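A single protein chain has been removed from this complex, and every other one stays in its place.
Order of writing sets the chain letters: A, B and C. Residues in each chain are counted from 1.
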């Protein structure tokens, strides 16, 4: 495993301006591992940076490498890390918290104010050949997990976290708004946790079909959720009308989780929230999800490879970030070493 | 304890139309007790029915006795109830759930669809001389608890429930919007639970002074909560701007509880809810609060009598429901047997 | 559905003294349903009463009908119950709590001091043709659920409750001691909840084989659990050595649930409990399990029929209670209407 001195990286310089550049291969510090990237998922937030150069207050001021859903193989170890890790295939958790502040120590490390997260300015991501992470954030995966699946443990974590926050459990009825990649993963996780009914709403008939293929027990067009009595509503659409309608479908004592990003302010049915004592929360990334997410994939309870509809190399990252809508992609993977 | 056949009751016939009428004293059925009412608090919901004849979908179609914050003494027992209860002073929990449905069996009996709640059409309340409740809903109170305080265990329960739902605990910072009776009780409960900082916002300087007297560590005018980093926000105002501002003051991982009733729909800062993973919920009455609420009053950790600023008899219930604002009342009690 | 006046019942008069007798068919009171019993599981506690005439302080002083795992069909309704229930196939929850005491109102109704539980002196059970229960304790089941399975929702509830108390969840490692009917159901529930590893210990090689057939990922002979690092240990053996060994296999922060009944007092590794902060608890029946348990069976996540190894009619209940060990039965069902 000879590691070269330089590597290729896809770098965002401005909205729409991606350039493949030669960069030094980073060196693993104490406790770190160097991962040769096998596959990286292209995510909606990457697309947002690519198109707008910012997400809210996070602004791309310096050239930035995108990509935060990465799988690969350990090809270098820093001081204090066992050499046995060399050659181990891993899934990368892309947010590194400080580990010492009060927020981290409570176990809510996703909320750490000092977290360094891949592909969030000014921290580079994984659309490149090599990345460095602390060894505790590179999780070994068995061979039944493909490189693509290793990368997609990240969005699976988003879905798993949403299900945890909402209290999805055996026997419950889950309403999911939006059947994009995260919605489809929520459907699968809900099924894996033993949910009885999984109802999905989406404007797009093809997305509804996909939802059924991945385990939804029923689908509805938006606005049709009136008759549902959901234990848990998970919004993966970010659409205010879907949030309003979904919260209205939650039973007394149930919960609602807002995953999809959209308008900063949304009108909510507060009297209904009160009369039914609905618990509503939003999610921000995830914490403590990787081992479970990997198991769900290993045991076949979640199908990650089935989400992949396209693969590109580093020279075609733009095609992954802004695909032709007519192609109806679910998930496109970037393969730094080639497709 | 000779119980007469008839009693006097204050009956609402239409908005603004209260009449004192002679009614039969109700007979306790199996498992019930008959309570001679000593004191009943006048609540904002009573005022709302008095003024508008309805609260949302609850419409006063038949003459209705208002009042649901009642203390008194047991003067009769139904079949199967120990005679030892005769003469026992009690606080009345005014909502009687079915006890058998799935909602009740989960312990969330406040959400029982078949609950019968005092002073909620068509169920009569306690602005009268005698009421009947199941013996399990009449809680013995020691003599250190006055009749007024026995009645005010009910709003104390509202505050205790809000604090429980919000996770108020030792060492935390609580932000309370609105220093009316419920807000002042939330302040006291938060203090009793060991909160470190209790910050209260209210438009009215006199309310803010009261809040300090009852344990607030700081007060602010609305809009000034920007610098607070609250573990828990409890809205007791029902004012959309206060809700928006209060939720914005919650720290990452904190919670917000909406107690105050106002607009059915409120605009909420959803991106902020997501980025901070704030848990937001509303409360509907309470469950399993009476024994603890009584203890808080018995141990002197909460001062209920101090909230009482006026007392009226059955002939002056309208004065309790619609007092002169210039009098700046906090809580007015109705004393069926006379002031 | 003409219901006769009398029915046949298997009545325990003394240890080993079972007699089939003619008894009046009970009449459903207000809120009740009359259920024609289709199938009833024979449980270890039934066998214990049959052999010893008592379980702890519960002593059979009057003739008693055993059996508490019952499925059947509604053939009569009491006042206030919808006639639409007639003809509906149901699973019976056999413990009827008071619904009003503090314990019930907290949602822990299994601990109600006034619970009336089938086949627990002096309350008769279901080894007979008809039983009466409140309508809220007879749960409709679809046709995919056999009469046997409807009865076995009860032991499935025991297993589901144990898994809930222990916090069994997706991705976790569960160690189960004892592969009798409850142990095999815990295995299945753990699998349905997404557990990653399910390790079973049992002295009997055939039981261990069954455990694998129902989803265990590994089995061990007792004493071999040293190398396990379990998130949750569920004892279904009641054997002190298994409890000691199992608790010792729990990881720091994990939990142990004692379901199996054995010695009243057991020596436990307290220093280890402290150093690892293991949460240990026991289970007593279940609460709020039926709807979820039925769903697990309906969705095929738990196989109940596969546990049934024998069926007898009312004249052969003794064969179900004390089968020939050589037959190695797992679960024998009593079919009041004949096999």
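By our rule, contacts are C-beta pairs under 8 Å (C-beta built on N, C-alpha and C of every residue); 3 or more make two chains touch, one makes a residue touch a chain.
Source: prediction; values computed, not measured.
Novice: Considering all chains of the complex, which shown ones does the missing chain contact?
Specialist: Within the full complex, the chain not displayed touches A, B, C.
Novice: Thinking of the whole complex, not just what is shown, which of C:204, C:277 or C:315 touches the missing chain?
Specialist: Among C:204, C:277 or C:315, only C:277 touches the chain that is not shown.
Novice: Which of these, B:80, B:171 or B:223, touches the one chain of the complex that we don't see?
Specialist: B:171
Novice: Taking the full complex into account, find the residue in C:266, C:298, C:318 or C:337 that is in contact with the omitted chain.
Specialist: With C:266, C:298, C:318 or C:337 as choices, the missing chain is touched by C:266.
Novice: Suppose we count only contacts with the excluded chain; which residues of subunit A make the list?
Specialist: That gives, for subunit A, the contact residues 31, 98-102, 104-109, 134, 136, 287-288, 291.
Novice: Contact with the hidden chain only, please: which subunit C residues?
Specialist: Residues in contact with the chain left out: 56, 103, 106, 108, 110-111, 113, 165, 243, 252-253, 258-259, 261-284.
Novice: On subunit B, what residues meet the omitted chain?
Specialist: So the residues of subunit B touching the unseen chain are 160, 169-172, 189, 192-194, 196, 291-293, 295-296, 298-299, 301.
Here is the rule we use: only the chains that are shown with their structure count from here on.
Novice: Averaging over Cα atoms per chain, report the distance between subunit B and subunit C in Å.
Specialist: About 42 Å separates the centre of subunit B from that of subunit C.
Novice: So, what's the distance in Å between the C-alpha centres of subunit C and subunit A?
Specialist: Roughly 41 Å, centre to centre.
Novice: In subunit B, which residues are in touch with two or more of the other chains?
Specialist: In subunit B, the residues touching two or more other chains are 106, 108.
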